[in-house]
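Down below is the structure, laid out as structure tokens.
Note that one protein chain is taken out, while the other chains of the complex remain in position.
Coming up: chain A.
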Amino acid sequence: MDTQDLQVVQQRIQETIEVLNDFNKLGDKERGRSSYVEQLIKDMAIYYGYSEFLLEKLFYLFSVSEVAYKAVEFFESNEISRPITIRTNTLRTRRRDLAQSLINKGTTLEPIGKWTKVGLTVFDSSVPIGATPEYLAGHYMLQSASSFLPVMALAPQENEKILDMAAAPGGKTTYMAALMKNTGLIFANDANKERIKSLVSNIHRLGVKNTVVCNYDGREFPTVMGGFDRVLLDAPCSGTGVISKDPSVKINKTYKDFILLSHLQKELILSAIDSVDAKSSTGGYIVYSTCSVTVDENEDVVNYALKKRPNVKLVQTGLDFGQEGFTKYRGKIFHPSLKLTRRYYPHVHNMDGFFVSKFKKFSNHYTRTNKDDIIVDNDNFEDNSSQNDIHFNDEEDQKYIEASLNKSLKRKGFKIQKDNSKSQESKKQRLKAGVSNN
């Protein structure tokens, strides 16, 4: 596609948006609104280089009235890279000291925003920011602003036992350790053996001493170890929030990928919830986050967890900015408490697209009160509802019970007369009494 064609497409996008904004006046009624939208999605997929499937998925994240403008803003911002941000490692230094020594090395930087006391944005640097002596000495970590959020939501306390289910490369783990002042115990887990290396490296570089690093599939977790005060699940995701960092997402994610990912996320979130001890005096919290903006990987997963685990509820994340999560989306209706979750967009907050939700587990046990409570999802491959109906049919089993009883009597040396049912009956009764006495 040469540039001239692209210009034509861009012009058509502009026109379609204008029509959609004032459809009553400008629109061709016979053609219908939906065909305009279809055209717009097709054009935008060409112009921004997305697969049509993904573009449509992202397009509908924005409410219909303002959809076109917002969507264009969103896609435009995916073309621009976010500013480089770093996090001060408070185990080693203070932000003021770090800023001073980096400025002396010829960088220009300023605090990220009012919401964090440890973040710095680097605008310009004459030295490689990932290889200064301060970096190597562990005074700071290169970390995107959005990845501060789940840790701030988790709010780990000193002397707690915490699990990070998908930890590599360790930006969030080391932030947790810094907030806990190296006390307590953190289990940093990652399923990928190669990424474990960078995780261990970062943990040592930043002087974190309270961490055990392990290499399990996150889904094994309540079996390996449970009873955590808090669990952070920054789930593996499609990365639709970080397209500016990794543009390959635009075309290589298909319908199937989203099904598989959200299935994995649903399994992981249940493991995460089951690993937490609700009786913890300080904690009992789970934070679920992704660097994706699609609803299937976020609200849908959270809603699924609420349905499957009636012993958790959503609580405020403690983050004072960000947009509320969806409570309904394209015909799907979610639990009303989903408005407590937070969404972040590149075009609104100038950080990677992100999603944060925080659960409180208030009981270690739960009962399914009635069957209607459990709505079996189409995405859910296993069928749990039938398990509740299994019980024994004593009448039908009577002959088997008798047969096995006779067998055991024989083994003990009693003679059993088959025909004389009366004496057998009385003998059996006697024996039954004997058994129950034992």
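Simple rule for what comes next: a contact is a pair of C-beta atoms (placed from the backbone, for glycine too) under 8 Å apart; a residue touches a chain by one contact, two chains touch by 3 or more; residues count from 1.
In this text, contacts and distances are computed from a predicted model.
A.B. asks: Not counting the visible chains, the remaining one has a UniProt entry; which protein name from "Mediator of RNA polymerase II transcription subunit 20", "Ribonuclease P protein subunit p30", "60S ribosome subunit biogenesis protein NIP7" or "Peflin" does it give?
C.D. replies: Looking only at the record, the undisplayed chain corresponds to "60S ribosome subunit biogenesis protein NIP7".
A.B. asks: Could you tell which one of A:I17, A:A155 or A:V224 touches the chain left off the display?
C.D. replies: That would be A:V224, which touches the missing chain.
A.B. asks: Return the single residue from A:L58, A:I86, A:L102 or A:I203 that touches the missing chain.
C.D. replies: A:I203
A.B. asks: Among A:L6, A:I80 or A:C214, which residue is in contact with the omitted chain in the full complex?
C.D. replies: Residue touching the absent chain, from the options given: A:C214.
A.B. asks: Tell me, which residues in chain A touch the chain that this view leaves out?
C.D. replies: Chain A touches the chain not shown through residues 101, 130-131, 133-134, 136-139, 161, 185, 196-201, 203-205, 207, 209-216, 224-225.
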